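Our next item is chain A:
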Amino acid sequence: MYGLGLLKGMYVVLRNFVESYYKPERLVTVQYPEERRPLPPRFRGFPFLIYDDDSGALRCVACQLCAKACPATCIELTMAKGEDGKPAKRPETYTLDLGLCMQCGLCVEACPFAALAMDHDFERAVIDQPEPLRLGIDQLRRPFSYLEQINPEAANALAPKPAKTAAGAEERPAKSSHGGREVTT
Partner candidate 1 sequence: MNQWLFVLLALVIVSAAVLAVTLRNLIHSVLSLIVVFLGTAAVYVGLEAPFIAAVQVLIYVGAIAILLLFALMLVRAKMGQPTPHVTGSWWLGFILASALFVILAAAAFGIDRPAPPAADVPDVAALGTDLLRQWVMPFEAASLLLTAAMIGAIAVAIELRRQSRRSAP
Partner candidate 2 sequence: MDEHMSANAPAHDPELLDTDLLELSIGPQHPSTHGVFRMVAKLDGENIAALEPVFGYLHRCHEKIGESLTYLQNMPMTDRLDYICGPANNIAYAIAAEKLAGIQPPERAEYIRVIMTELTRLVNHLLLVGFLTNDLGAFFTPVLYAFREREKILDIFEAITGGRMCTNYARIGGVARDFPEGITAEIRTLIDAFPRFLDEFELLLSENEILQNRCVGTGVLAAAAAVNAGISGPVLRASGVNYDIRKADGYSIYPRFDFRVPVGQTGDTYDRYLVRICEMRESLKILRQALAGLPDGPVQAKVPKLFKPPRGDAYGRIEGPKGELGFYLVSDGSTKPFRYKVRPPSLINLTLLEEMCVGHKIADAVIILGSIDIVLGEVDR
């Protein structure tokens, strides 16, 4: 009949109108600044450098693997010089260009020393941009406890390395396949 389909349409919209007042699953809008949806642990913000809570030392050994793995070449880092002139296994400068980074997470997968993880802060909008978009070491470093809080599953995968003992390598969870890319995050 000619008008029936239109009436059905109106019935559906009316039902939605009425139900949106008492059925929670109809009204799904989250009032963003006041209410917030909990971010899933695997959410990929920008990467950050992990440092052990107690020793405060960065886990990064400046091996440049993450810089090579990044499709958008947004990571630059230089190795620090020790007191006796020999290269020390610490980054002296580590800059991440936020303008280029597309938050794909390949750097985290490429890092064998589990020194990188994906952050959860996405509210980077500022009215005036004092700090340039290139983050240095001090803006990138986060404690390991922060990682456990935002992404527990990745945290236990990147278990903190015990002191440099011979058995150091074994404490890490046995890799499922030798040399294969360890699924870390």
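Picked so that all candidates are chains of the complex that A comes from, given by their letters.
By our rule, a residue touches a chain if its C-beta (ideal position, glycine included) is under 8 Å from a C-beta of that chain, and two chains touch if they have at least 3 such contacts; residues count from 1.
This structure is a prediction, so every number in the text was calculated from the model and none was measured.
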Fill in: Selected partner (touches chain A in the complex), from 1 or 2
2
Worksheet, complete the sentence: The chain A residues in contact with candidate 2 across the complex are 2-6, 8-9, 11-13, 16, 28, 40-44, 69-71, 102-106, 109, 118, 153, 176-177, 179-181, 183, 185
